[in-house]
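Only one structure is covered here, and it is reproduced in the block below.
Removed: one protein chain of the complex. Kept in place: all other protein chains.
For reference, chains read A and B in written order, and residue numbers begin at 1 within each chain.
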Amino acid sequence: MKNTAAAPDYLNANYGIWSWLLTTDHKRIAILYLISVTFFFFLGGFFAVLLRLELLTPAGDLVQADTYNRLFTMHGVVMVFFFLIPVIPAVLGNFLVPLMIGARDLAFPKINLASWYIYTVGGLVTFWAILNGGVDTGWTFYTPFSTTFSNTYVIATGLGIFITGFSSIFTGLNFIVTIHRLRAPGLTWFRLPLFIWAHYATSLVMILGTPVITITIVLVALERAFHIGIFDPALGGDPLLFQHLFWFYSHPAVYIMVLPAMGVVSELVAAFARKRIFGYEFVAYASIAIAVLGFLVWGHHMFVSGQSVYAATVFSVLSMFVAIPSAVKVFNWTATLYRGSISYQTPLLYALGFIGLFTIGGLTGLVVATLGVDVHVHDTYFVVAHFHYIMVGGTIMAYLGGLHYWWPKMTGKLYPEFWAKLSAMIIFIGFNLTFFPQFVLGYLGMPRRYHAYPEEFQVLHVLSSAGASILGVGYLIPMVYFAWSMRYGKRCEPNPWGAVGLEWEAASPPPPHNFDQIPVVSGGPYDYADKRNRGG
Amino acid sequence: MASTSHPVLAHQFESLEQQRASTSLGMWVFLVTEIMFFGGLFTVYIVYRPLYGEAFAAASHHLDIGLGGINTAVLILSSFTMAMAVRSAQLGRRGPLAVFLVLTMLLGLTFLGIKGVEYRHKFEEHLIPGSDFRFTGVDPRHAQLFFSLYFAMTGMHALHMIIGVGVLGWLLVLTRRGRISAEQYDVVECTGLYWHFVDIVWIFLFPLLYLIGRH
Partner (left out) sequence: MSVHVVPVKTYALILAILLSLTMITVRVAFMDLGVLNNIAALTIAVIKMVLVILYFMHLRHSSRLTWLVVAAGFVWLGILISLTMNDYVSRGWLGVPGK
């Protein structure tokens, strides 16, 4: 019998739109982000659909080259800046970081709310630019095309990204201070869940990298608006300097996308193997190592742009090193699963998908990091496949896994397991059908960012587009059942998975203040061996 | 003057000390982002100066060392008054706090005024990059590059100064309302950190922009 006099949870503690738009509760802000981020995901996905439709036929018949340039640019801009970079930190991170460390909120709740507004305003500015025709420079905005020759809304789009960058900075700042200062008594660094380590490392990257792209966008805008020449060869400027500044952020940015995903995977593997993560300290250190090493490799995006061969060689060697901590994590997850008490629930399916697909993405990363090989595959579909394996096969899979795992915590409801498993399968199949052919295409010489291609590539493109439609279906189904579950889903207990973690000790959904009493921590993370935690 | 209100402890913190330490850490982390932000501009400078040393030197000679030097002294003095303001807040002395805040604001506005004068001179001398740029010395193309950097760097710096002066004004209001005390002066400390940072940026801008090849 339900206790109708139960204490309010964060969802029903206050009613009305203003209680949401003026909230400082990290859990509500996470939900606000969930809504915005999902909108941008489908916007970016919409552009992908058009791209793949055009690529069904060798001729450029659905759209003109100019339009195609805008499509892939907007797909990249929206997906990178408005979906992949914020998604896990802003949705899962915001919701879980305070809960996992036994705090009542983040260190700066108002800054947290501000970061959502900033993100949304930046997104709307970019959306406005899109509605007016968008940009055609590629999401990489290379000069001098972006500064001098493009006739599209470069400054407006840049402004949107500029604004949203502050959202990233504020989130990172909040997480760093929160994790340093607001941990519950007894919660030492090496008792923290790996999700926290991952978000801490991500925050370091957000803080140290984002400001550089911020100033770079300013310089591009100044050059474009006032015809001053910082990157203008006519004035002795170097277009390559733009690339150095751009990639100084944009390479670490991919670690902003993948580190939180790895944090999610660590939690899922531990929970569904009912085991402490093998080599916990190594995984923690690996997160920091990835964050640091990730800043030393950006020149591998510029192997054929004109930087010195010496510098290219240095960047190639450094890029090899950054693979090591990622590999350590993959080994450790695998070792955790070995002889674990495995339960094949939906979140674990996504985690397993991540491990396999991220490994492929990572290994092909080594291929493109090899200077001699990259000279041939740069700007081909090989690179496109490589980064989609990591960003879609990695980050999005981990995000979905985490969303499923913590959905009962966030909503107090269970999603339908059959449909969840089915969509996980559809997504896995659709993903591989979409992107594996692209490795072959790239290797055979199909350039990226081209809307027309030689006949012999058509079969592979058709396979890829077919896969994309399956993938799209796979993404739509969870939208439906998650929404359904809010109203009709089965009510669940606080810890439906029997998992170990401070977030599971709070109610599902948690009250606004998270814990009636701040917990005191005496044990390590993932203490599944402790009898009290068995058979939850 | 309003009586001092009690320190406010936000609900996510367990103690005022935790709140103060967190706020301070947050401000330092924010300053790191500012280091990287200005760092991008300094990187551009460091790339181009060795490549176009002569043009940069010739262009730099058009900057007024006198005004630049005075501005440097003005900012250093303002850092002193800002540090004194923080100290007054630490000791709960609201009278001196207000005085030092006003002095810092006045010095900041002096800096901005002198900067404005310098910018006007550049406008009159046709040294603002763009279609109206006219440089009679050697290598006008790269001289224009120097001036692009000059305006980008000092402009970004001036923007930060303007924000700083605004924040100081707000601090003055808080002081008059009695919201600053020896137990809680986090906002003053954070503003001080910001102000000193902006001063440090100028400490580098001055020699790098004004003192090239002056011998």
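What we mean here is this: contacts are C-beta pairs under 8 Å (C-beta built on N, C-alpha and C of every residue); 3 or more make two chains touch, one makes a residue touch a chain.
Quick caveat: nothing in here was measured; it's all calculated off a predicted structure.
In terms of the touch definition stated at the top, the absent chain reaches A, B within the entire complex. Screening B:Q12, B:T43, B:Q144 or B:T175 for touch with the missing chain picks out B:T43.
Within the full complex, the residue among B:A10, B:A83 or B:L109 touching the omitted chain is B:A83. Residues 180, 208, 212, 240-241, 244-245, 248, 295-296, 298-299, 306-312, 314-315 are the ones on chain A that touch the missing chain. Within chain B, the residues in touch with the undisplayed chain are 16-17, 20-21, 24-25, 28-29, 31-32, 35-36, 39-40, 42-43, 46-47, 50-51, 65, 69, 72-73, 76-77, 79-80, 82-84, 87, 90-91, 192-193, 196-197, 199-200, 203-204, 206-208, 211, 214-215.
As a working rule, only the chains that are shown with their structure count from here on.
Contacts from chain B toward chain A in the complex involve residues 10-14, 18, 21-22, 25-26, 29-30, 32-34, 36-41, 43-44, 47-48, 51-52, 129-131, 141-142, 144-145, 148-149, 151-152, 156. Remark: chain A residues 98, 103-109, 169, 173-174, 176-177, 180-182, 207-212, 214-216, 218-219, 222, 226-230, 234-238, 241, 244-245, 513, 518 touch chain B in the complex.
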